[in-house]
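Only one protein chain is missing from this complex, and each of the others stays in its spot.
By letter and in written order, the chains are A, B and C; residue numbering begins at 1 in each of them.
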Amino acid sequence: MVATANNGGRQATAALTPYAIELKGISKAFGPVQANKDINIAVPRGTIHGIIGENGAGKSTLMSILYGFYRADAGEVYINGKLTPIPDSQSAIRAGIGMVFQHFKLVQNFTVLENVILGAEDGPMLNTSLAKARKVLGDLSREYEMDVDPDALIEDLSVGHQQRVEILKALYRQADILILDEPTGVLTPDEADHLFRILNGLKDQGKTIILITHKLREIMEATDNVSVMRRGTMVATVKTAESSPESLAELMVGRKVLLEVEKVKATPGAVVLAVENLRVKDDDGIERLKGVSFEIRAGEILGIAGVAGNGQSELLEALGGIARATGRITLKGVDLPLVGLAANGQTRRAAGIAHVPEDRQHLGLIMDFSAWENVAFGYHNDPKYQKNAVFMDNDALRADTERKMATYDVRPPIATLAAKNFSGGNQQKIVVAREMEQNPDLLLIGQPTRGVDIGAIEFIHKQIVALRDAGKAILLVSVELDEIMSLSDRIAVMFDGQIMGTADPETTNERELGLLMAGVSGKA
Amino acid sequence: MDYETLMQIFGSTVRLGTPLLLACLAGLFSERAGIFDIGLEGKMLAAAMAAGSVAAMSGSAWIGLLAGIGASLIFSGLHGLASITFRGNQLISGVALNFLSSGITVLVAQALFGQGGRTPPLDGAARFNPITLPFAESLQDVPLIGPLYYQVISGHSILVYAAVAFVPLTWWVLYRTRFGLRLRAVGENPAAVDTAGVSVVGLRYAALAITGVLCGIAGAYMATALQAGFGREMTAGRGYIALAALIFAKWRPWQALGATMLFGFFQALALRPDVVESIARFKVPVSMLDALPYILTVLVLAGFVGKAIPPRAGGEPYVKER
Amino acid sequence: MNKLPQWADVVLVPLISLLLAALVAAIVLLAIGQSPTAALGIMVKGAFGSANGWGYTLYYTTSFIFTGLSVIVAFHAGLFNIGGEGQAQLGGLGVALVCLALPWPHWTVALLAASLGAAVFGAAWAAIPAYLQAKRGSHIVITTIMFNYIASALIVYMLVDVLRPAGQMDPASARFPAGAKLPALSDMPFISEFFARMNPDGTPKLTKAGLQMYSNVPANVTLFIALAACLVVWLLLWRTRLGYQIRAFGKSEAASKYAGINPVKITMIAMLISGGLAGMMAINNVMGSAERLLQNSAEGAGFIGIAVALMGRNHPLGVLLAALLFGFLYQGGAALGLNTTIPIEMRVVVQGLVILFTGALDQMVRMLLVWVFGFGRKAVA
Partner (left out) sequence: EPAIIFDLGGKFDKSFNEAAFNGAEKWAKETGGTYKELEMQSEAQREQALRSLAEDGANPIIMTGFAFGDVLNTVAPDFPDTKFGIIDMVVEQPNVKSVVFTEDQGSYLVGMMAGLASKTNTVGFIGGMDIPLIRRFGCGYAQGVKAVKPDATVILNMTGTTPAAWNDPVKGAELAKAQKSQGADVIYAAAGGTGVGVLQTAADEGILSIGVDSNQNYMHPGKVLTSMLKRVDNAVYEAFKEGEELKPGINVMDLKAGGVDYAMDDNNAALVTPEMKAAVDAAAEKIKSGELVVHDYMSDNSCPAGSF
């Protein structure tokens, strides 16, 4: 056994029930959004339990309720068969629950040690707590093969190591139940494998683990049972062994899924975009894009695959004129400015580049602006929206918006409604409509279907293919391998700010791409 | 400038730097906890009024001090209510409290004493009188040490010595105690504190309470030690200078001591244009000396004198549910 | 968060906030042993009960319109400009330098030149904080506060060492030449009738030469410039590309970068406009009323602009109404100071309360309303 850091008044577990956790009738609304609706779930002790569901299905919300981060509007939590109200995280910790959030909850300029003891100190003075935690942490990391320097600052650690700190934090608090929310989204396949080894070790010690993930492969490989959520409800809980990826996907979406995109073979024309040795540094001076070169031809979709955070965003931002870069970008033979005042979104749009950003709420839309104001966003200098030298032509803009909303089936089709009042999918349609209707030479499109429902996915995919067939060049960035494989005419895989390799979607498979994504050169 | 004069100016530096130091430490606690507080000025002023009035009525500076702390705590509580509980804009809340304080202090003082918003002059036990440290008089004529000891170190009120003692105390609390760890964490990433099972709201109110106490002492010092009674607007922007010093000190206690004493030195210099002129050898407009702390702060803010990175969660209310 | 209908948000929230502020103010008055109703009566009478009162109320209103507009232009760009006070003082310096430069032939010419001077000086004083914010990320709230202090030091220096005429003791500039005198409302055709002075028996008060006497009120032509400024600011923000970019930038800096809106440029322009508007207030008080530059000429109007902007819900029409409200408060407060034992600082208290309730506790007011109305009880399923 590991030396205990915290001997708080935990109840001796009465093993009357085989369930470590039972949630009964949990409901939670955020304003008008009903994130969880009457959810029931039971998790047997000593198992790994998977939870899947589309974006926004309410998975994180449910787990945050279990961890006392949010308060449920209704419902009960039973821990080891005992009714346990969890009004705050303190109670959850006391009940033996630990959680690793999708977005880590670490203090960036604290050391690992300080982060671990935060909230679990032994007394009013720090020195004793720190000394003890240092020892316990050493034991824990040895036991679970989780090397971290206790004196390192969090901001200096890689994402994978930060995640370890989060797990250690939970273990230091003697968690018996560990919740992990999309832990592998930021990990390379190697790191992910290591994580699953740790989780299995914990399971063998009798701990209960809840794992949220979008990756059906992980569910199939690691979990004992799996629950599926859809639009705030729990639609099913099944034994993993008795299910298949296909059946799970169907449960998730609510109908048979056909992720195949119908398209004819590409007929690439002249080079539209040529990128040479493109480099981007972030605000802290760290190089995020480390010399990327590629070309896209007219009538071609180049798909960029990769684990999030490997330079894809910087690539889009450099091409879209948001980030400063070095190297060379040529559009239809003309060099684009990379630094200085001329390198901005306006000049890029004027040159014929349209950009659907990865994060529509953060970048693509002004959430407080109405739909029609958003349709001018980025194109506010366009002569067709001007009444005269001084004033904008708001009437023309509104009419144009209504036209676009009709074409793209944006619901509700009210041009004066604020962007924040549309659902995520419809917000995305507004952005896509705005950018595609500009009839650009090059379309940059990032995570086009993130958080979008199946119907809209099909529609957006069709539009992308149609634009390609109209002879335009398209750069598609997506973390969804399926999307990349079905849409792209060529695939480039990014790792650590570089293009690790390229692949032909006709011949490649997930395994090959996965290796590239992990930084292992495919043809070694 | 001769040594004697320099020591004399250092002496006034200490006296004038003390309210800045107290207010700066006050701001340090609240900003380290993620609450911007441009209401330091208002809290000090309210405390000065309460301390001056109660000292005048009770004849005891100590009771006045308590009243000052109480008044400042009320303002802290209001700031907390607006910016923690109701997640309002911290800057606007601070501005509002400054105005409220500026008006209400005069109203109350006028209602109590009918002397145009002033308290009657205080003396005797109603003031914190200067303390002459042992041997200060007799050592006065020892070269170098004597004047230093007599002018700079000795001869201040007890609150001055308390303020200086608060510096190591603040450091110790911040870096050596559980409370300090949590306080710093809540100013950097309140979600981390929350998910670690510690109340963000509780911590932030606690920090504001400390801010209230320190501003209370600062205000009481103004009315019952530095001056003999309360007068309208008597804090005269010291809360803002303290804020500037806090930025200058990059939110650290020892640096806060340095920054406030530097600004106190400028204020002391501004009192002695004759000395400045004799050094500069031309007529230096007093108003330029008055503006010096502000200009310096702008330079710091501009990053010309080292970059000041505020606590990361500062200024933002902690909102879990959008 | 439960949402209120838009009309409630726009109309009810500020009104309730105002009522709460008034309520607390009444409690304060009671606490110091005064009658709130009597005080209100005197304020209303002082501000609206006489032509002279109106003259002052409108005079203050004019100043507050400028500073209120100044705050909202910056607000829409996401910038909290607390520096209106300093910018207004510098505007005053600009006005003084222009007015004293030439023996102006006619007030219209002088007004044009002085407006330019006021706007340029106000804008210049906003430029440095704006630049530091845009380029170096220095928090504009702190820098503008610092610039307020630096401004007052600078004005003192100018008045004591540069502009003070020889032989004059108080730190003030010389009087402006007669050609720079703006017509007061009481000097203007038609309007002046309103400001005719009456004897106690109701007959018109005549000079020895038998001419009608008029109250000499400080409200002046600048009022009309202020009204025009409301319209211009509204057009600017909601009808022009620049306004579009300012608002977009204010809502989301990241998105603005995506759209190719230059953050440095917009920050600078918005702050320059903001500072220019604050500076233009000086036409009203320095050129229109005092006719010389005094120390602390802005008298806190720069700060009141914050309250006016918050109260006016960041809209020029709202600013106009809120400025009138504060004009009333200021003139009424002066009447309190003159006619009662309630100190004139009462108006500062009310000002603080209005900012507190409309700016910082608005969420409380909203929650109160949601609770009262029972809005959004049933979530959208």
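Quick note on the criterion: a contact is a pair of C-beta atoms (placed from the backbone, for glycine too) under 8 Å apart; a residue touches a chain by one contact, two chains touch by 3 or more.
On a predicted model such as this, the values are computed, not experimentally measured, just so you know.
S.K.: Quick one: which shown chains sit in contact with the chain that's not drawn?
M.R.: B, C
S.K.: Would you mind spotting which of B:78, B:108, B:249 or B:268 touches the chain that isn't drawn?
M.R.: B:268
S.K.: Looking at B:146, B:231, B:293 or B:317, which makes contact with the chain not pictured?
M.R.: Checking the options B:146, B:231, B:293 or B:317, the one contacting the hidden chain is B:231.
S.K.: Of the residues B:85, B:129, B:177 or B:199, which one touches the chain left out of the display?
M.R.: B:129
S.K.: Check each of C:37, C:108 or C:216 against the chain that is not shown and name the one that touches it.
M.R.: Here the residue in touch with the unshown chain is C:216.
S.K.: Hey, which chain C residues sit against the chain that's not shown?
M.R.: Touch with the absent chain occurs at residues 50, 52, 56, 156, 159-160, 168-172, 175, 200, 207-208, 215-216, 218, 285, 289-292, 294-297, 299, 334, 337-338, 344.
S.K.: So that we can see where the missing chain sits, which residues of chain B does it touch?
M.R.: So the residues of chain B touching the missing chain come out as 4-5, 8-9, 11-12, 15-16, 115-118, 121, 123, 129-130, 151, 226-228, 231, 268, 271-272, 274, 285-287.
FYI, only the chains that are shown with their structure count from here on.
S.K.: When you draw the chains as points and link the ones that touch, which shape shows up: line, ring, star, complete, or other?
M.R.: Shape of the chain contacts: complete, all pairs touching.
S.K.: Counting only Cα atoms for the centres, state how far chain A is from chain C in Å.
M.R.: Once rounded, the distance between the two centres reads 47 Å.
S.K.: Approximately how many whole Å separate the CA-defined centres of chain B and chain C?
M.R.: Chain centroid spacing, chain B to chain C, equals 30 Å.
S.K.: If you average the CA atoms of chain A and of chain B, how many Å lie between those two points?
M.R.: Computed from C-alpha means, the inter-chain centre distance equals 46 Å.
S.K.: What are the residue numbers in chain C that touch two or more other chains?
M.R.: Only 1 qualify.
S.K.: Taking each residue of chain A in turn, which ones touch at least two of the other chains?
M.R.: None at all.
S.K.: Across the complex, what residues on chain B touch chain A?
M.R.: These residues of chain B touch chain A: 175-182, 184-185, 188-189, 191-199, 312, 320-322.
S.K.: Taking the complex as given, what residues does chain B use to touch chain C?
M.R.: 38, 78, 81-83, 86-93, 95-104, 106-108, 110-111, 117, 232, 237, 240, 243-244, 247, 285, 287-288, 290-291, 294-295, 297-298, 301-303, 310, 321-322
S.K.: Please give the residue numbers of chain C that touch chain B in the complex, ascending.
M.R.: Against chain B, the touching part of chain C is residues 1, 28, 31-33, 80, 82, 128, 132, 136-139, 141-143, 145-147, 149-150, 153-154, 156-157, 160-161, 303, 306, 310, 341-343, 345-353, 355-356, 359-364, 367.
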